[in-house]
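Only a part of the assembly is drawn; its chains keep their places, and the rest are absent.
To keep things simple, chains are lettered A and B as they appear, and every chain counts its residues starting from 1.
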Amino acid sequence: MNLIVNGEALEVDASTLAALLAALDYEGDWLATAVNSDLVHKANRAEFQLSDGDRIEILSPMQGG
Amino acid sequence: MFELFGATLPSRLLLGTAQYPSPAILADAVKASNASVVTVSLRREMAGGREGEKFWSLIRALGTRILPNTAGCHSVKEAVTTAKMAREVFGTSWIKLEVIGNQDTLQPDVFGLVEAARILCEDDFAVFPYTTDDLVVAERLLDAGCKVLMPWCAPIGSALGPVNITALRAMRKHFPDVPLIVDAGLGRPSHAATVMELGFDAVLLNTAVAKAADPVGMARAFGKAVEAGREAFGSGMLEPRDVAVPSTPTFGRAVF
């Protein structure tokens, strides 16, 4: 499937958000995910179906002012 | 002691966590400043990355309150989604709401700010809006459900200090009961003391400490200046006088 992950176009074989994270070796409960500009809760990643062209943001804590 | 959203904070200084020479210096600076709250942010994590985890552990170890921000957001949608993601990651409904409207001055887009504030307040966020010194905008933010306001005193990172004392005075006078935190623009401890003397409830700063030659020493300096300004505000300062008056009594002076 063609996705845009953190701004980069990727072709990944993953039907759900959880699968995508696993495929890309993301793990840890300090991650936050959004698909097409909307938050997807940790709890919903497993059943969240991805579609071609989805824009996914995977964020984690950083310094801030 | 200082109350915000039911929390009792041991100090009136909120400190940013960005731009320090090293994580160790960041941690020491926070301790030296006696800050009761630190601000944090979110950024993209690389595949397999652990950067976020390292930072997150460091912050939790500080034992302060955490105030995530929506730094860099230029639209309501961005700000709102970032706030929701931050709530999930950081486990707090506190959010420093930034909706930037101008790339030169990094000043808030007051239109987007009020709209985003309304959405987040309705969603039970404890919104800390980064705003200007505009009283009318402030009224709108309170109408939107905000319980605290964070006016700038100068452009972010400018270190100019309070450039419009008249407006800050008017704001304090107009909102005697709303917690007002000066956010952005402070450069020196004397700036922090000045706004605290005007009766502001707290200050939030980052660059002035992080970019100092000695961030830890500067953090300590700001911590003391905030306390000094607050104590002065509560101790009834002298009004400036145009004519000098002697401090040593003239009664009983010898005549030679």
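As a convention for this text, a residue touches a chain if its C-beta (ideal position, glycine included) is under 8 Å from a C-beta of that chain, and two chains touch if they have at least 3 such contacts.
Since this is a predicted model, take the numbers as computed values, not measurements.
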{"item": "Stoichiometry of the full complex in this file, by chain label", "value": "A x4, B x4"}
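One rule holds for everything that comes next: only the chains that are shown with their structure count from here on.
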{"item": "Between chain B and chain A, distance of the C-alpha-averaged centres to the nearest whole Å", "value": "32"}
{"item": "Contact set on chain A toward chain B in their complex", "value": "6-7, 24-26, 28, 30-34, 37-39, 41-42, 57-65"}
{"item": "Residues of chain B touching chain A in the complex", "value": "16-20, 26, 39-53, 55-56, 59, 68-69, 71, 77-78, 81, 84-86, 88-90, 156, 206-207"}
